[in-house]
Structure formats: structure tokens, C-alpha cells
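Accompanying notes for the structure given below.
Complex shown without one protein chain; remaining protein chains in place.
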Amino acid sequence: MTAVDFSTTFSNAWFPTPLFTASGCASSGKELAQFFPLKDIGAVVTKSIMNKARLGRPTPRMAETPSGMLNSIGLQGPGIDTFLEKDIPWLIEQKARIIVSIAGETVEEYSTLARKLRAVAGISAIEVNISCPNVENRGLVFACDPEASRKVIDGVRRTIGGEIPIIAKLSPDVTDIVSIARGVVDAGADGLALINTVLGMVINVSTMRPHLGGKTGGLSGPAIRPIAVRAIYQVHAAMPHVPILGMGGVASGRDAFEMILAGASGVSVGTASFGNPMAIPQIQEELKALLAEKGFKQLKDAIGYAHRSDETHE
Amino acid sequence: MTAVDFSTTFSNAWFPTPLFTASGCASSGKELAQFFPLKDIGAVVTKSIMNKARLGRPTPRMAETPSGMLNSIGLQGPGIDTFLEKDIPWLIEQKARIIVSIAGETVEEYSTLARKLRAVAGISAIEVNISCPNVENRGLVFACDPEASRKVIDGVRRTIGGEIPIIAKLSPDVTDIVSIARGVVDAGADGLALINTVLGMVINVSTMRPHLGGKTGGLSGPAIRPIAVRAIYQVHAAMPHVPILGMGGVASGRDAFEMILAGASGVSVGTASFGNPMAIPQIQEELKALLAEKGFKQLKDAIGYAHRSDETHE
Amino acid sequence: MSQINRNAAQLRATIVGNKLVGQYHQILISVGDLVDRCKPGNFVAINVGGDSSRMILRRAFAISRVAHSASFGGTMELIVAPHGQGSKWLCSQPEGAIIDLVAPLGSAFGIPTEPVQVLLVGGGYGSAPLFGLAEVLKTRGCKVDMLLGASTAGKIYAPMEGKRSVNSLRIYTEDGSMGIAGKVTDPITELISDLDVAVIYSCGPMGMLSAISALTESTDVVHQCAVEESMACGIGICMTCVLPVRNSDNSISMLRSCIDGPVMDGADVMWDLVGKNPLVQP
Partner (left out) sequence: MSQINRNAAQLRATIVGNKLVGQYHQILISVGDLVDRCKPGNFVAINVGGDSSRMILRRAFAISRVAHSASFGGTMELIVAPHGQGSKWLCSQPEGAIIDLVAPLGSAFGIPTEPVQVLLVGGGYGSAPLFGLAEVLKTRGCKVDMLLGASTAGKIYAPMEGKRSVNSLRIYTEDGSMGIAGKVTDPITELISDLDVAVIYSCGPMGMLSAISALTESTDVVHQCAVEESMACGIGICMTCVLPVRNSDNSISMLRSCIDGPVMDGADVMWDLVGKNPLVQP
């Protein structure tokens, strides 16, 4: 095998491989550790954590859709304090690289979370989930409002200082994702995570009512991959120097490669792990083989390759 | 068989069944006439027509995606004059009910199209496609800008007079579809068509470039159905008296029923006809059977049924 | 290593039997040594639809029994109701077909340390894991009585050989097409006192489990039930399968029925709050 340099970076954070879990699709990591060593993949992105414990939404919380699924979890979680006490030390013990995803209901909550994370050793980066469509009032989705998005990132940036990279996670449910992206980068985000789930609904034709307890849910899985690739391509075209963590329906090395060509520096795998607990290490191997087959010596050379015009392509 | 009253109305336009073709997915009707009599379905919604003839986008114009497809046609068509001369008389001869879809590059072009349609007999309604994501500059998509959307509908309304119902077709690629919907209804739209395709992209991993000639394309098919159902549900909740023509991934009677429960008065079938030329009449029969099975005496009673709270449900 | 999913493995396994029993398919899968890790109550998660399927999630099925067979090695038996597209696909797989499965998953029925009187209550295909459980309980010296119920005869699963491990078996159907006409929960209160039942093991529709919990509430009977919630992953990573469970301090937790279940203590599950908004924040 050709030795492809498979490493990637998000600002000052280095990862040996570009394949990460997706927030909310690997819980805190313990559940997947039976299937593969967590240190073998690029990073574990933990389930978005809020300041206080939260029970989340009523069930049913899922509906399968053609090549996708809806979820409506409502950010169930133990709260940051319990999380830092129980989950982080365990992940560090596993030698996993850790990206902590945070979510809040107010700009303050995000800053509070950042303050609690500032002193914690062993965290590679913070993913700021400003885009979860599952919060009670859709009007309150930060990621749909350029001003609110900036404020959250600005608050986190000021609190956290310059040490830990911040990755802002955006929602595709906006008219112009590039302008939202520009806003959060201006406000201090080092990287962008694209995309969160797409707002959707399924109606149960037996009960003739919305199927999910929370009525609407977030659409994920291969169904949304073309939307994710488009978002990554658009944002990379506008800001080629901002690293992107791509996600949305990646289920094979081919899919991960597609996102990297579109402009992603790393790829998170979410829903695919539900259907296949070994998805991430398998995708990782497939991607490595594909890069070698295409003659890339390092992953970095493939990032955004689809943007090169045929003229500059030798 | 129980005799379900299967008819539906959009303002003053009456249709014997709620199943229509989707614009751009039945050309002008001739191509499907071999498979079923066009008069047997609710209406033929013709391919969006512009003022002048247009060659459209380069090939490849399609990419299959998981449970969906991308298209990038670029509104190829013969122009309104040829269309009125050749296609409309033929459709009238078939006794088909006709909804003409129009598209323009300027507010004036839409008004011009409306003027040319005003005097034409045999047209049940006009669908105003303000949402095609396939035009050259995404910034120019009318449906993504509340003000531009209103202006187009206002211009068409003034030109066409009060006789022919106007159905404004919206894009899901917006932060707040309800506000766009309100705007066009205020400007004079009698109904709304939801949803047009979702902007997406596929990268060809062999060439390592965007697969479509037009780079981005519109995502359609079952993959987007949950997005469509959500949009219909949201808009119907906000404006229960505005009739909605639902579409996006409908491929069975169950799917059509889902849209009707969400709030659609009619359902267009697009991509499903590509995989099955008999899709529309088959879906029509399945829907009729489902309505009867659920005890509905008339289609109208099922429209928006998913919004009823369990309390009011006897 | 974490303790979660600690027995689970993913493997491609061959279907070695598929026969219709009433309205169910009895599916036998050759899984090798994996059988040694399977306990009554555990479930298996199976990929459905093949390579180009639009169904992206696994389907969960209780492991009905495991056995060692001369011809197939370790085998796992499932009782599958052809419900929607995924389970119908599984039921249509011929012998020789290879499926991708993850097993064993979830919690198992707790086995009493003393030889006590137990009652097994199964609804529909819920009886599947109870026969394997009955065997284990019998070897521990428990006295095992069983009640099975369903809407109609075709939905009663009660194999001949399974009956050997139980002291008595009573069948209830709502339409009276088999056994006694009525609900499987009808005789429970009486049986608890008549037989002096120490533990009830139940598996079936949520309504049945909740009804049994109500019946045992004011008694000393332990109620171990195997719950069934919609599951996206089956391995604890998605949080879709949660149930409201009362903690010892009276606060509520939303526990994952795939890893903290499917077997749960019926007294802890807050049945009234299932599918509702557990407003209370702990």
C-alpha cells in the first residue's frame, strides 16, 4: 500500500485521520468502543451538551424515510458538569481525540459552557451547535439568524481564548448559507461544520397525525447528501481557507471522498453508524484506498479539488 | 366501492381528482398520453414556459442520488408563442384540464407571459414558478427573496385579472417559507405550490468535478418528501384557507395521502413518473382506496386532517 | 473498554431455516459461537433490504432461542411478524441467504437466585423469548406457568417443544379463535394470589406491559418486562428509544431501551408518561 498522509488539521488541532463521529450519533463514545478502538478514528465528536440536564422530547423520536431518517431527540443529556466528570476522563483514557459539541438556549449559555470547557485538558476542539432544529421554537434556531449566530460565536470565542479551535455547526435550512458562514468566521470561528439535519416531517397515515412526538424532526442520512455537498462546495468556494467538517449522509469511502473534493478537511459520519456500527473505520479504509488509487500522496491535496478548473488541472 | 367525492378546487378552478402532473415532469403532456388518457387525472401542469425559446443547460443534466435525483435542465423550452400554438390546442383536444406554469427572468417577463395567457381559453389555472433553482445566478431566485416574490405575483395578478387562479410555486431553500407564502398570498396568489426542488450537488468521483453540466441541480424524489410534508404542514398551519398543491417525492397513494393530511388540496407527481409512466393513475387509485378505507366521504374532509388536535377528533 | 454492548458482535450470517408458523416466520440463523453470549431477553439488530436498499436502519428482533445443532453449529431462532417493508423483506429471505446482524444486544431477564414461582406472560410474537427463558428458569428449579395472548389464533406463537419447560400454559385470544376468549391480563390478579407468584416476566405490546405493571403495583411481585420502542440504532448511540423511568430519588431519567432495556423493571417505568413530554427536569 502507498502511504497516503491521511492527517488533517482544524486550526491548531491535528488529527491522524479525517473521519470523525457526528455529534449526537455516537453518544459519548462508550457505546461504540465495543466495535472499534476510538483512538483509531480521527476524533469523537460528542453529543451536544447543554448547561443543565435535559430529558428531551417525547417518543416516537424517529421515523425512517426513503434513504434517510427523521430524529427528534431534543438535546437529551446529563448537563455539562456530569459530562465533564464522567465522559471526558473515559475518552481521554481511550486515547481518543475529543471534540466537544455544545448547545445552548441563550448566548449566555454558550459562553457559560465555553467557560466550563476552558480549563479542561484533552479537548482538541469545540463544535458549537447553533443549528439544532429540534429546539422548541423554530424561531429560536440561532443558525437561521446571521446576527444571533455571530453573537454566539463571538461569546464563545471571547470566553475560550485563542487556544482551542472553534468549529461552528450550521443549519442548511437557510436562504444563504454562505452569508451565515461568513458571519461566524468573522466572529471568530476557526472552522465550520456543514451540515446539520434538514427540518422535516412524517405523518403517520394510520393515526393521521404527525408521527414524531416533537412533530417535526431533523432529516439525516444519504437522502440529504446532495444538499450537504452543495453547502460544502458553496462555502469552500467563498472561503477556501476556512476548514470545513463535512457531514450529511456519508456511508462509504466514496461519499467521504465526494465531500473532501467539495472542500471538506474532515468528514463526520452520523446516521451510517446506526445501520452499521463499524461504518467509521470501514469508511476510513475505503477513503484511504481511494486516495491512493487516485494518486494523492496526502489528503490535503484532495481537499476542494473539485473547484479546480480543468485548465489548472495537469 | 364507496363513492368518495374525489374532487378538489383551487379558488374557482374545479378538478375531478387531486392528482396532477408536476411542472417539468410531464413535458407538455403528449409523451404520457400513450400510457393513460390525460383527462383521467386532475390536471396537466405543463413545463415552465418562458417568453422566448431557450436551450437550457449543458449535459449531463441528471444524477441519480439515494432515493432521489438531481436535475439541471435550465428551463429549456420553445417559448410561450410556440407553446400556445402547438401544445395548448392539443391538450384541449384531449379534454385535459390544464395548468400552465410560467417562469421569467424579470418581473416584466412574468407579466408579459400573463398577458399572453389572459385571452387563452381552456386554462384552469396558472402556476407561477418563482423558485426554479436552476437559473444561472442563485442570487436571482425570486422565491428566495420575499420582496421579489411579491412583485412577481403582484404583476401577474394585475395583468391576468380575476378570472384565472394563480398558484405561486415556492422554493424550500429559504429560512422561513411561511413568510414567503404570506407575501405572495397578500400579493394576490390564490394558492401555493409546495415544494420545488432542493438545491444540491453531486461530485463525480471519477472526474473529481461536479457531475452536472450546470454544477448544482435540483433534488427531487422520495428523498425530499419529509421536507415537502414539513413545508406543507407549516404553511397550512399558518394559512389554513389557502389551497396548497403539494409535491416532492410522492410515489404512492400513501404518500399523496400524507400530503393531503398535512394540508394539501391537490398533489403533483413529478419524479415518480420517470420511474413509472403509470405512476399518476396508479397513485390516484391507491389514494381513492385509502380515503374510502379511512371512512372519508369526500377528499375535502381529509385536507389538513393532521392538524386537528386529538381533542377535536371524534 | 466500556461495559455497554460488551457481548455484541457484528457478523454476516446464513439463514438456515425459514418456515411459516401461524402468521409468523420462524427464522433460524447460523451464528456460530455467538450463541454462547446470548441470554433470554437479548435482541438482534438486522440489516434489511440488501445493498441498494432505501431502508438505512436495522430492525430489532428478540432472540427467541439459541441452540447448538450438528449441521449448522450455533443457531439463533427468531419469530418475525411480517409487519412493514423491512420485516417482510426478512420473512422473504430464502434458506442460504446471508444477512448482516449485530447481536446479542440489550439487557437480559434477571434470573431469581431462589427456586420461586414465576409467571410468564406473552403477547403476540412476545412469547418468542419466553420459551427460552422458561428453560433457563426450569433448570434453576423455578415453577413456571405461562399465559399467552393475541388478537387471534394465527398470532399465538406456542411451539410444541416449548411447552415442555412450563408447568401450565393458558392461551387467550380476543376473538376467541383459540383458547379462552379474552385478554391475557384477565386472570393475572387471581393467579398471583392462587399460585403465590414471585416474579412475572412479560413480553408483548406496551399496553399489555403497562397493564401488568398496574396489576402488580400494590403487590410484592417483581415485574420484569421486555419493552419495545422505535429504535434507530439498537446500540445506544442515537437516543431515540428512550422510556421515562423513575429513579430511586423520584427524579425521572429517559433510559435507552436498547442498552438499559429491553428488559426493565416494570415498576420503574412511568407508563403514563411514555410518548408524553416528561415536563419535569431532574
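All chains are identified by letter, namely A, B and C, in their written order; residue positions are counted from 1 within each chain.
Definition applied: contacts are C-beta pairs under 8 Å (C-beta built on N, C-alpha and C of every residue); 3 or more make two chains touch, one makes a residue touch a chain.
None of these values were measured; they are calculated from a predicted model.
Chemist: Give the labels of the shown chains that the missing chain contacts, considering the complete complex.
Modeler: The omitted chain makes contact with A, B, C across the full complex.
Chemist: Would you indicate which residue among B:18, B:42, B:68 or B:226 is in contact with the undisplayed chain?
Modeler: That would be B:68, which touches the missing chain.
Chemist: Just name the one of B:200, B:221 or B:304 that touches the chain not displayed here.
Modeler: Touching the chain that is not displayed is residue B:221.
Chemist: Using the touch rule from the top, list residues of chain A that touch the missing partner.
Modeler: Touch with the absent chain occurs at residues 66-67, 222.
Chemist: In the full complex, which bits of chain B touch the chain not displayed? Write them out.
Modeler: Listed in rising order, the touching residues are 24-27, 30-35, 47, 52-64, 66-69, 71, 73, 76, 90, 213, 221-222, 251, 271-278.
Chemist: List the residues of chain C that touch the chain left out of this view.
Modeler: Touch with the absent chain occurs at residues 48-55, 85, 89.
By definition in this document, only the chains that are shown with their structure count from here on.
Chemist: Select the category (line, ring, star, complete, other) that matches the graph of chains linked by touching.
Modeler: Graph shape here is complete: every pair of chains touches.
Chemist: Per the centroid of Cα atoms for each chain, what is the distance between chain A and chain C, given in Å?
Modeler: One centre to the other, that is 35 Å.
Chemist: Which residues belonging to chain C are in contact with no fewer than two other chains?
Modeler: Within chain C, the residues that touch at least two other chains are 54.
Chemist: Could you say which residues in chain A touch two or more other chains, in rising order?
Modeler: Residue numbers touching two or more other chains: 63, 66-68, 221-222.
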